[in-house]
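The complex is shown incomplete by one protein chain, all other protein chains being positioned as in the whole.
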Amino acid sequence: MASKLIAIVAGVGPGTGASVARKFAATYPVVLLARSPENYEGLAKEINDKGGKAIGISTDISSSDSVKNAVAQIKKEFGDNVGAAAAIFNASGGFLRKPFLELPEDVFRTSLNVSANGGFLFSQATLPLLLKGVEQKSEHPPSLIFTGATASVKSNALMASFATGKWALRALSQSLAREFGPQGIHVSHAIIDGVIDIPRTKEWLKDLGPEAKLSADGIANDYWWLHTQPRTNFTWEIDLRPSVEKW
Amino acid sequence: MASKLIAIVAGVGPGTGASVARKFAATYPVVLLARSPENYEGLAKEINDKGGKAIGISTDISSSDSVKNAVAQIKKEFGDNVGAAAAIFNASGGFLRKPFLELPEDVFRTSLNVSANGGFLFSQATLPLLLKGVEQKSEHPPSLIFTGATASVKSNALMASFATGKWALRALSQSLAREFGPQGIHVSHAIIDGVIDIPRTKEWLKDLGPEAKLSADGIANDYWWLHTQPRTNFTWEIDLRPSVEKW
Amino acid sequence: MASKLIAIVAGVGPGTGASVARKFAATYPVVLLARSPENYEGLAKEINDKGGKAIGISTDISSSDSVKNAVAQIKKEFGDNVGAAAAIFNASGGFLRKPFLELPEDVFRTSLNVSANGGFLFSQATLPLLLKGVEQKSEHPPSLIFTGATASVKSNALMASFATGKWALRALSQSLAREFGPQGIHVSHAIIDGVIDIPRTKEWLKDLGPEAKLSADGIANDYWWLHTQPRTNFTWEIDLRPSVEKW
Partner (left out) sequence: MASKLIAIVAGVGPGTGASVARKFAATYPVVLLARSPENYEGLAKEINDKGGKAIGISTDISSSDSVKNAVAQIKKEFGDNVGAAAAIFNASGGFLRKPFLELPEDVFRTSLNVSANGGFLFSQATLPLLLKGVEQKSEHPPSLIFTGATASVKSNALMASFATGKWALRALSQSLAREFGPQGIHVSHAIIDGVIDIPRTKEWLKDLGPEAKLSADGIANDYWWLHTQPRTNFTWEIDLRPSVEKW
């Protein structure tokens, strides 16, 4: 029964993740995954207060045990047979913009671990739920969406600790799109090419005017658009940037 | 005044062009360009009968004089100061899938001429109207959308007479996106990667089921989605394919 | 008999074309094609004086008749059964870096005509000779090499009149590589990403030191390397840039 389908968002913070969660919460109960509860508690309350349904689960997306625990929590809350209409991977590890020979090994490993192994674990955890979404005749094809960046397609000097994970994640999304498209699941990748307008970036690019930064709500609308594409018209990849962005 | 903005579609036939025209006709008066009046007459009547507004103009998009004549007709109909909310280039020259050494020169030249020179002439003709759309405060950023194909990004053996023009058109769209984005015009390119479900392809891929072909109306929805993206969130390129497509 | 095989270079000028011609002239008689005899006369004399063999033919590479005439001249000089070991397309039409709406139509058409239709005509003229090179057991697989540019893979604002032709030419080279590789012909494309050190660019980038510009002789060495790759190890595309280039 379609009404039981949920949406799962990994990497909920004050930017894209929160906007995506709000957008999908208008239609589906949403599960919010983030390491730190402070990243989802306020948002879950906001969604629940407005008559939606949201639960947050503290999750280290790069840890197999932690992701397994999240799935167990989801099943406890929504039932063993729960299906998903959407799963959105929005997590990123920290990275350093640094001369390569000064880059600490653990920064490189951690960043790659979140993007690549995190993407792997999230996909293995959510695809069975998305396949149940297909069985349960979701209104829109169940969607698995990955958030990428400029660094997903261009690997600049000093950016190795960010780009390697992002390229790996894009490769994962392309392979999954080819494997699961014929099974009715819509796998997409979004190249976010610019600064997102969030509290942390408030003072950035001010001289370029109010439209020089990406709107997080706009990104959420675009993810929703990807989600509503029918099986005859799947998009794997979109790029998104402000109109004034140099690229 | 936004109500005066028009949409212009080049390359109207029984497939994508007609669907796009119908979609945009729900909001804007539409101008239908095609070489042969039989490609737009029925569609124009259909749109006008349903309370929309459509005019057709017989146009050879690769001919400078013919495109100038089309612009003159548009101004005669909608006024010298008419602005455009959208211009969609959907034209393609004929091509032959043939061993390269058997490819007639005129086939190669004509195909390239429609895609590349046609794209150039259409862009030079419509961008001034789209810039007026910006001045006239169109609700959505005025959009210039180019229809591409698998052959826009992959140039297979025997496909030189198609791919050269399609790659040139994609290059044109990328350069224009970079130049006119900061001026408020949203330039996009769509890679249509699969067979479109039109009368001519009715018998194709039947064994793969009803969802093995792209829906032309679906493509039109996607173009409308591109059109409604705000200036903070422009997409240059999308790919579109049926979920079962091998790619 | 391998000794009869020739090399043909289109677009001979003071830069890459001349260096390539000199390099291949050490092994093969060379045919130099350029519109203006002043572009090849000195070079032909230089090669002939040093004991090589070179002929120049005034050719408009975008004109079918002119290219047919060049082939007739080649056969008159080297015999009807002449085979080719290498054919190198190094021609470019003029272009203008200009706001798109100020770009004269004839500049756009001419640039595209040289790159795309010129590439087509040159390929149709030389591939039969290269196939004879295969029959005549050339020491190295007969090679068809196209000179590209940064603009072959990136289409910047204001560069539409250059990039469209370069993308079309790259598409042509990829399609030909796929069709003619199995027939024993090695088709390659070189992305020249930087300023070439020629008399005209003498004053450019001086503050970056003597190694900030590409060496034309170096490019010729790289083309020769492509030419000597065996059938088991064909490269379609290389990029070439100075070590200090930003990319």
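Note that the chains take the letters A, B and C in the order they are written out, and that residue 1 is the start of every chain.
In this text, a contact is a pair of C-beta atoms (placed from the backbone, for glycine too) under 8 Å apart; a residue touches a chain by one contact, two chains touch by 3 or more.
From a predicted model like this one, the values you see are computed outputs, not experimental measurements.
Undergrad: For the full complex, can you list every visible chain touched by the one that's not shown?
TA: Answer for the hidden chain's contacts among shown chains: A, C.
Undergrad: Given that one chain is not shown, which residue among C:Lys23, C:Lys166 or C:Lys213 touches it?
TA: C:Lys213
Undergrad: Taking the full complex into account, find the residue in A:Gly15, A:Gly165 or A:Gly218 that is in contact with the omitted chain.
TA: A:Gly165
Undergrad: Which residue among A:Glu38, A:Glu139 or A:Glu179 touches the omitted chain?
TA: Missing-chain contact among the listed residues: A:Glu179.
Undergrad: So that we can see where the missing chain sits, which residues of chain A does it touch?
TA: 64, 99-101, 103, 105, 108-109, 112, 116-117, 120-121, 123-124, 127-128, 151, 154-160, 163-172, 174-176, 178-180
Undergrad: Using the touch rule from the top, list residues of chain C that touch the missing partner.
TA: Here the touching residues of chain C are 141, 178, 181-182, 184, 186, 197, 211, 213-215, 218-219, 221-222, 225, 229-247.
Assume only the chains that are shown with their structure count from here on.
Undergrad: Report the topology of the inter-chain touch graph, choosing from line, ring, star, complete and other.
TA: Graph shape, chains as nodes and touching pairs as edges: a line.
Undergrad: Looking across all chain pairs, point out the one with the most C-beta pairs in contact.
TA: So the pair of chains linked by the most contacts is B-C.
Undergrad: Taking only the C-alpha atoms, how many degrees of rotation bring chain A onto chain C, rounded to the nearest 5?
TA: Angle of rotation between the two copies: 180 degrees.
Undergrad: Express in whole angstrom the distance between the two chain centres, defined as the mean CA positions of chain B and chain C.
TA: Chain B and chain C have C-alpha centres separated by 34 Å.
Undergrad: For chain A versus chain C, what separation do you get between their C-alpha means, in angstrom?
TA: That pair's centroid distance is 46 Å.
Undergrad: Approximately how many whole Å separate the CA-defined centres of chain A and chain B?
TA: Each chain's C-alpha centroid was found; their separation is 32 Å.
Undergrad: Which residues of chain A are in contact with two or more other chains?
TA: Answer for chain A, listing residues that touch two or more other chains: there are none.
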